[in-house]
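For reference, the structure I am asking about is given below.
All protein chains but one are shown in place.
Take a look at subunit A:
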């Protein structure tokens, strides 16, 4: 049965490895599990809707119209920051293409020298000196790269993320270099919004009851039932969100990530100090919050050729029934090894004489054809190393 190759242009996000979901033709990038993110949205929008519906009319009339206006602005800012954190690329590092991966493997081989049979090869670590501190760069077996400093592999999204902070299920995405400041502004503005709603709920209840009864009486009306609900939600949210904001303020002032804090990288037990800190709180804050906005290095919306085989018999069958319109435009001379040098025209196939086996496409970093340098011992080591780092 002969196979017929179909080439079609697809966006690169469709072929990206990793466990992300993409929307809006690659413009939106999120983790796979979005349930908790929907809960976050529901809680914020729900509570704010109740506030605007029941408290704001009364407060606007009896206190000041600026109160709901400020609440609306704050709510819009919170939503903007949340969506920005959830939908943007956190700083994912693209996996190494096959030739880069092979190059790195050869460098490692050369550095290790001859390993006696039966012995495990040494762990793949590169030492670099950053601001007079020795920092170890670990090798990522999934992405086939030496991770840059402060990068870490997220096992939930299956990507290496630059300046990895943590994977936040509440926003449904990793928090990394590119979206950390949006995440921080989200927690900060959400704290302010929660405190704001909490305060004005209490004010509203007190004012209403004092006005009607000239003394504080426990409410019995349905509107105040909603107020109680809002107060409860705000009360429980307050403790967690304000605490989180405080924690991240502390991390920013020291220019540390949550990942480094948890692992105790700069806790000082080895007298190793944070080489990335400017030793000045203001400078650290400015760098993290007002630094340059890094572009995404993951090309999601670029176009690439996708070659998929379709069996000839099914093609002829379907062409007769005219259900599948594809076989009529099939190219039979698709290039076997497309890469960045391949012109767009189809090239004649040399196949057998040139290549023993089909090599992976340049654009598709499947990297399944690497020279088998990993022995069974290193596979075990890989899984242990993966568990430790993830």
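In this section, a contact is a pair of C-beta atoms (placed from the backbone, for glycine too) under 8 Å apart; a residue touches a chain by one contact, two chains touch by 3 or more; residues count from 1.
The working rule: contacts and distances are computed from a predicted model.
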Per UniProt, the name of the complex member that is left out, chosen from "Golgin subfamily A member 7", "V-type proton ATPase subunit G", "Nuclear transcription factor Y subunit B-4" or "Gamma-secretase subunit PEN-2": "Golgin subfamily A member 7"
Residue among A:50, A:145 or A:234 touching the omitted chain: A:145
Absent-chain contact - pick from A:23, A:39 or A:76: A:76
Given A:93, A:154 or A:241, the one touching the chain that is not displayed: A:93
Touch residues of subunit A, complete complex, unshown partner: 76-77, 80-81, 84, 93-94, 96-97, 99-100, 102-103, 106-107, 110-111, 128-131, 135, 137, 145, 148-150, 163, 182, 185, 275-276, 286-287, 289-295, 297-299, 335, 337-343, 345, 347-348, 350, 354-355, 362, 371
